[in-house]
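Every protein chain of the complex appears in place save one, which is left out.
Now for chain A:
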Amino acid sequence: MSTIPEKTEQQTGPACESASLINSENGKLHKFNMDEILNCMHCGFCLPACPTYRQTGRESASPRGRIALMKGVAREQLPIDEEFENNMYLCLGCRACETACPAGVPYGSLLETARGVIEENKKSSQRPSWIRRIVFEKLFPYPKRIKALGTLLWAVQATGLQSLAAKTGLIKIFPRAMAEMQQASGKIASPFERKKRKRVMKAEKEKLFTVGLFTGCVMDILFYETNQATARLLTKAGCDVVFVENQACCGALHVHSGEMDLAVRLAKRNIEAFEQANVDWIVNNAGGCGAALKEYHHWFHGDPDWKERALAFVNKMRDANELLAELPSLTFGKPLPVRITYQDSCHLAHGQGIRNQPRELLKRIPGIEYAEMEQADSCCGSAGIYNLTHFDMSMRILDEKMENVKQTKAQIIATSNPGCLLQMKQGILRAGLQDQMEAVHVMDLLDRAMQSPHE
């Protein structure tokens, strides 16, 4: 009756009673928290929230199914093989299922564990996944290389020399992404522009706080202007803004890909950098980074010293929307008579519970007509590097999203995360709406409404 041995018929208990530990081939122990897995009672409340389930109708592409597969692996009823890996990576990690789950199953952390188990297992069996290897080991840890990428993108854009990208081999890393980023990203700051950035921007009215801006790695290159806009808004709200030296990538993509060691290294660097800067708040404007930055203290199990330092860091961390909404109200001088909608960043909404703040801020802009979108908090398919690793699924999800976008008849889609922003720009192009609609980061939009017409 059963193609898989063990455990058939009616199970009255798991294979191993304590079942929280599984053995990988190299003898290392990984922890699946069996209590967390068992907390999932298979009710399926999360199913309609899951974009990959909506697309495929397959249980294995649903949160309930993925948790069951993890249970299967934790109980050693399923092997840690390529199929399991594919299923775990088909997940967007958007955590919409966590919001939907009445049982409080911490899906995000279960997924991180699962991917950690997979990567650990791959190391022992020498099966590297090269796209992730290249991106994570060769690119993100080295700000210089990212800067180089930035320069390159800038050069490509400025000169239209496609072949340059091809020559350096970068095009091989991100074949479609390169083309997309080029098409979708706005003006990329030239290295010269980035060099002349002031290290501190002074509050424009009575100073309330000193804020360190977490500039992000990709963010600071592709969306340099958004960082500048965020800083300007903070100064207008009464903050000194410091561009803290020596900060690194947040490590979110590394964790989501099971690369815990690399992630921890980056986290330590950031914690040190901001400790030295001695600021009241640390502000980020990328939902995806923010969710990870706010979870640093979970990355240091068994290291109480670092855990404490991480916690201090986390307690200062705020999303830009979050802090701006709390500060004495910004007044916007320049009316923007446009119809606008907001696409939640998954890691802002589901990861950090920040939903109202960006909407409130947008609604404060005079002249704006706000239209809420159906399923605004459902993932757009960008999901870190998902749109590079799973291009087709990502585009199916994006096309579903664009149907809802169209319904709003908005002229502007605002988002709070660079990945989402690029993806929405891409979506507008795919839907052929580029003459009617633009995608803008909330901070850029607020900044537009701030500047007087002659500025």
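Keep in mind that, in the parts below, a contact is a pair of C-beta atoms (placed from the backbone, for glycine too) under 8 Å apart; a residue touches a chain by one contact, two chains touch by 3 or more; residues count from 1.
Just so it is clear, contacts and distances are computed from a predicted model.
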#### Entry: Listed names "Branched-chain amino acid ABC transporter permease", "Nitrate reductase subunit beta", "Glycolate oxidase" or "ATP-binding cassette domain-containing protein", matching UniProt entry of the absent chain
"Glycolate oxidase"
#### Entry: Residue, one of A:84, A:243 or A:281, that touches the chain absent here
A:84
### Summary
Against the hidden chain, chain A presents residues 1-4, 7-14, 17, 19, 34-35, 38-45, 47-48, 57-60, 62, 65, 68-69, 72, 77-79, 83-84, 87, 101-104
